[in-house]
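Here's the structure we're looking at; comments come further down.
The complex appears here without one of its protein chains, the remainder shown in place.
To keep things simple, chains are lettered A and B as they appear, and every chain counts its residues starting from 1.
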Amino acid sequence: MKRVATVAAVLVALALAAGVAASTKHSPSGVEKAAGPNKLTVWVGWQARELNEFKSVVAEYDKAHPDVTVDVVGNINDDKITAAIRSGNAPDVVSSFTSANVGVYCGTGAWIDLAPFIAKSHINLSIFPKASLYYTQYKGKRCALPLLADVYGLYYNKTLFKKAGLTRPPKTFTELTAYAKKLTQRNPDGSLKVVGYDPVWTFYSGNAPDMSVYFPLFGAKYIDAKGDSILSKDPAWSRLLQWQKGLIDWYGYKNLVKFNTGAGQEFSASNAFETGKIAMLLDGEWRVAFIAAEHPELQYGTAPGPVDPAHPDLYGAGYINGTIIGIPKGGHNVDQAWDLVKYLTTNDHALAKFSNGIRNVPSTTSSSRSKELKPDAHFATFLRIFTNPHSGTTPITAAGNAYGTLISNFVNKWQAGHAKDLKSGLASLDKAIDDQLAQAEKGGGGPP
Amino acid sequence: MAQTPVIQAGASAPAFPALDRRRARRAAVWRRRRMVLLFMSPWIVGFSAFFGYPLVMSAYLSFTHYDLLSSPRWIGFANYRYLLTQDPLVWPAVKNTLWFIAVGVPLQVLFAFGIALMLTRAKWGLGFFRTVFYLPALAPPVAAVLGFVFLLNPATGPVNTILGKLGISGPLWFNDPAWSKPSLVILSIWTVGNTMIIFLAAVLDVPKHLYESAELDGAGPLRRLRWVTLPSVSPVILFSIILGVIQGLQYFTQALVASSVAAGSAVQGGDNPQTIGYPENSTLFYPVELYQEGFRFFHMGYASALAILLLVVSFAVTTIIVVNSRRWVHYGAAAR
Partner (left out) sequence: MATASVQLEAAPFVRRRPPATVRRKRLLMAIGEHSLLIAAALIFLMPFVFIALTALMTHNQALSAQIWPHPFRWSNFVDVFRQAPLWRWFLNTLMYSGLATLGVLVSSVPVAYALARLRWRGREAAFLIVLIALMLPPQVSVVPLYVMWSKLHLVGTLWPLIIPNWLGDAFSIFLLRQFFLTIPEEYLDAARVDGCGEIRILTTVVLRLAKPAIAAVALFSALYTFNDYFLPLLYVGENSHNWVVAIGLSEFRSLHQVLWNTTMAATVLVMAPVIVIFFLAQKAFVEGVTLTGVKG
């Protein structure tokens, strides 16, 4: 019995020692905080191939600055960023895909004000496109800079088009609907085999349920000059939602949901468009790089998204957004961090290399003219959409992304047929958004 | 055991033996108290730090606005007012949790008891069957949920495939707001193994002579079940109901994982924040809503108010069940 006890005690001691050793190897905060002034941790949202592209850009910076080592962590989302900053474990540099949250990041001071750094480094902000400047600040407080931009357009499968006898991409939503019906194929049991166009909200990025990808195509506005939500007052929204519901009803909502659950994951090689299960798709410009890497045999074309038939002059516009990058509060090596941020956002070579790698839109005027950019016919479409005067981005609010959640709650109910009256539904949605914004202005969106 | 020393007023100088005895007794009392303190010390510290302190702090924070970036700001009853009158998500969350308890707990108790009864009639392979029914309860909840979401995938899952072969068009399971909670209930029944084992032991513990006398009185198998088995295992039934209700009030993991996996990831970089409660808030349970408010939005004051409400309801429900149980629970029926 005594021997068992001693053996047990020894094992316990070993386990404890192992535990302590393991946890100190990954420092108490988990995040590898700089051991000295020359280790930087960067958090980004990219994964796999795109993450490797980012790492290769950073590696060049690393080589040029032997006194600094940069550690890149991928697959980060805004929840993790917020949690890290609030619990005091923030990395040195952080980047996000949800520019809408900049209202919260800047408003609460979670990301530090970059104005003094920009002034010290003599950066002229006019090198950035107007839209990108808008979604990296809130009420004049600039806490982020754009790191390559995104723009949405139409991808269409040329093989399927030829089989259906279609020669050019649709220019209006009426044409889109007609094409979609022609391109759709069903299985003998009635389920969908090939979908011409999938309009279900939340299906892939193009159908983001805050309706962001569609609003430039209908010329709709989220808020008026006073900052009040006008989803019920601007007729464009009703037209958009009626069109969408009409197409959903033609397919049958349940059939579409069933099809979507069987569709491959958006960022995998089984992406439904890349494998020919969907004929037309509104997607971001990054898809060009994905197709080149995963399905180079795909015969496809790119074009600006179709527009509201009542406003044909909008054709050529698209939704603009992009990755934002900033320095979180509580970081230790702010000057080093700024140097890296400055390099990533303003260095022509870095931007061109990264843009070539992940096929995102270069976010400064000089890099967009860089000779290092590799031309691509598909990608050129998106560069044109980016500079179209009707292209736009979603409003930045103090509540960050929260209005998007309110909108998505409503449109999800609408498309399932659980919200009968569109007008009153949009009116209550407006009121909810206004209430939320009012709360947020006082400090903190939502509850008091 | 120790007597309190009696001090006589006006006593003359005590004799040495008596004083020593009193001192010895007092010393013994203190030694025992120290021993008890020593043994209880982990719990005393643990209770204060992880039970008492959080409870008081939660109550305090529920009257403040606190987002971890600045210090708590006192706002009185504003959180509670918002909770009870304005928050559009709280009442769906409450309804979902209550539905899950009202439907899930009886079904879980029924299946656990029923399977245990079936097992008692097994003459061959009892060990094998017992293992089969217990195994799902061992699976880590996240693994079990992932498995179920795949199994019940409307397009590619085996369940709908088999239903299709039988000519039935299967429902959309986790993707249909009317079927998402029933799917979770089915999952909870699949993992009912723990309760089943307890029922099995309890049913086997029922004294044989009770059955014999009932049989002699002419009672058939159903009446024996109703009048002998049920009363004898009623303490276990109460135990499983209370356990089920407590677990239902804390139901979090399966709801969160199921909704996020079923919704799929439409956004790069990890989970899409708009999948909580998918589809259409049907899987938004109260603990999930609490998590969202406190640890995604960092409305910690408001989350504390939600927590206090949960505490009050848990306490009330458990008390009601226990008080109510006196009418139908028979203790000491089985001779132990």
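Convention: a contact is a pair of C-beta atoms (placed from the backbone, for glycine too) under 8 Å apart; a residue touches a chain by one contact, two chains touch by 3 or more.
Computed from a predicted model, the values in this text were never measured in an experiment.
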Going by the contact rule already stated, which one of B:101, B:184 or B:200 would touch the omitted chain in the full complex? B:200
I'm checking contacts with the chain that's been left out. Which of B:76, B:106 or B:158 qualifies? B:158
Touching the hidden chain in the complete assembly: which of B:50, B:77, B:91 or B:328 does that? B:50
By the contact definition given up top, give the residues of subunit A that touch the hidden chain. 1, 12, 15-16, 18-19, 22-23, 26, 28-31, 47-49, 73, 75, 79-80, 83-84, 86-89, 262, 264-265, 267-270
Which subunit B residues would touch the chain omitted from the figure, given the whole complex? 1, 32-33, 35-36, 38-40, 42-43, 45-47, 49-51, 53-55, 57-58, 61, 66, 68, 115, 118-124, 126, 129-136, 138-144, 146-148, 150-151, 153, 155-158, 160-162, 164, 190, 194-195, 197-202, 204-205, 208, 212, 236, 239, 246, 249-250, 252-253, 257, 260-261, 265, 270-271, 287, 290-291, 294-295, 300, 303-304, 307-308, 310-311, 314-315, 318, 336
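Methods note: only the chains that are shown with their structure count from here on.
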With chain centres taken as the means of their Cα atoms, state the distance from subunit A to subunit B in Å. 39
Residue positions on subunit B within touch of subunit A in the complex are 65, 67-69, 75, 78-79, 81-83, 86-88, 153-156, 164, 172, 175-177, 262-274, 279-281, 293, 295-299, 301-302
Could you pull out which subunit A residues touch subunit B in their complex? 45-47, 75-80, 82-83, 85-87, 97, 108-110, 189, 191, 202-205, 207-209, 254, 257-262, 265-267, 329, 401-402, 404-405, 408-409, 412-413, 416, 418, 432, 435, 443-448
